[in-house]
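The structure is given below, and queries will be raised subsequently.
Missing here is one protein chain; the remaining ones are kept as they sit in the complex.
And then chain A:
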Amino acid sequence: MDFDFAEQAPKLMMLLWGLVAFAVVVGGLLVLLDAVPAFFARRREARFVAASASGAPLPGGRPRSREGLFATFFLLPTVVLLLIGLVVPALRTTLLSFMDGGSQNFVGLDNYRWMFADDSIVRVLLNTLVWVTLVPLVATSIGLIYAVLVDKARLEAVAKSLIFMPMAISFVGASIIWKFVYAFRSEEQEQIGLLNQIVVSLGGEPRQWLLDSPLNTLLLIVIMVWIQAGFAMVVLSAAIKAIPADIVEAARLDGVSPWQMFWQITLPSIRPALIVVVVTISIATLKVFDIVRTSTNGNYDTSVIANEMYNQAFRYGQNGQGSALAVFLFVLVIPIVIFQIRNLRQQRREG
């Protein structure tokens, strides 16, 4: 391929300036992060030197307030970014959910009423419920069983990386891969989809898998499980390895069966990790968007809240209805987050 540098000069210039800006900004930040604490450290050192030279008592009371200053300095960017990126939009979205499509007039609870009255949206809510029940359950179970089975087995690393691999694929990539698995060609043609090829070689007729509700939602859930099982497996496997050897040995000496070992030793010991995995996957599932959008675009009764929210707010220009869906999603996530925080606190107290 020809590449004319002269013709591409403006774009290259843009790239160059981008690099320069990147170097300056990142460099500047690094300088700041390095210089500011160093400056304070030097001042303190100087004061120590001065104090020890003059024989006065070492300054000890001041650093506390300075620590506060440090804390503020380091916290400030985070707080500002959180305010701009999270708190303000969340408040604004909530406000918009009480307004009409053009965000001009208040309509009270109309958007929420619409959400539970419109058949197609109720369907969306039900689908989300199916997703959030099945995915954490199935993905965690598969991950856990796999982790227990391959633990201390030969070729453990290979076996683990096999199931962990899908984690490295983006949701969109995974959906495209699975779209091929489910692909349909008519009987006369050669099948290009794995699933239909299997069906055909067993003597069946090819089917359009993604068109039949509710089977299609389950088939999409398989994609999510395929990705998330690896995550569950890795975290749980690490937790299993962290079970103190003496407990395991004591149990062995007591002569437990593998079944008892799993239910009475392994499972209770990895409970905190298990909760983290379930919570993380639940939240990821609640906001699932890419898989549905890429595979079916929400058609054939497969839509979920996040997909419908995007459609309403950005494609249909119905800001109010989109915001109401977003707020509802937010409300659904809150109990899970509270549960997680309480668990963390409890663990800290126990620890």
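By our rule, a contact is a pair of C-beta atoms (placed from the backbone, for glycine too) under 8 Å apart; a residue touches a chain by one contact, two chains touch by 3 or more; residues count from 1.
As a working rule, contacts and distances are computed from a predicted model.
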| item | value |
| --- | --- |
| Absent chain [UniProt protein name; select from "Alpha-glucoside ABC transporter substrate-binding protein", "Molybdenum transport system permease", "Sulfate adenylyltransferase subunit 2" or "histidine kinase"] | "Alpha-glucoside ABC transporter substrate-binding protein" |
| Option touching the unshown chain, where A:24, A:51, A:91 or A:215 are the choices | A:24 |
| Touch with the omitted chain, as defined above, among A:13, A:194 or A:341 | A:13 |
| Positions on chain A contacted by the hidden chain, ascending | 9-10, 12-13, 16-17, 19-20, 23-24, 26-27, 30-31, 34, 37-38, 41, 44-45, 101-102, 104, 118-120, 184-187, 208, 210-211, 293, 297-300, 311-312, 314-318 |
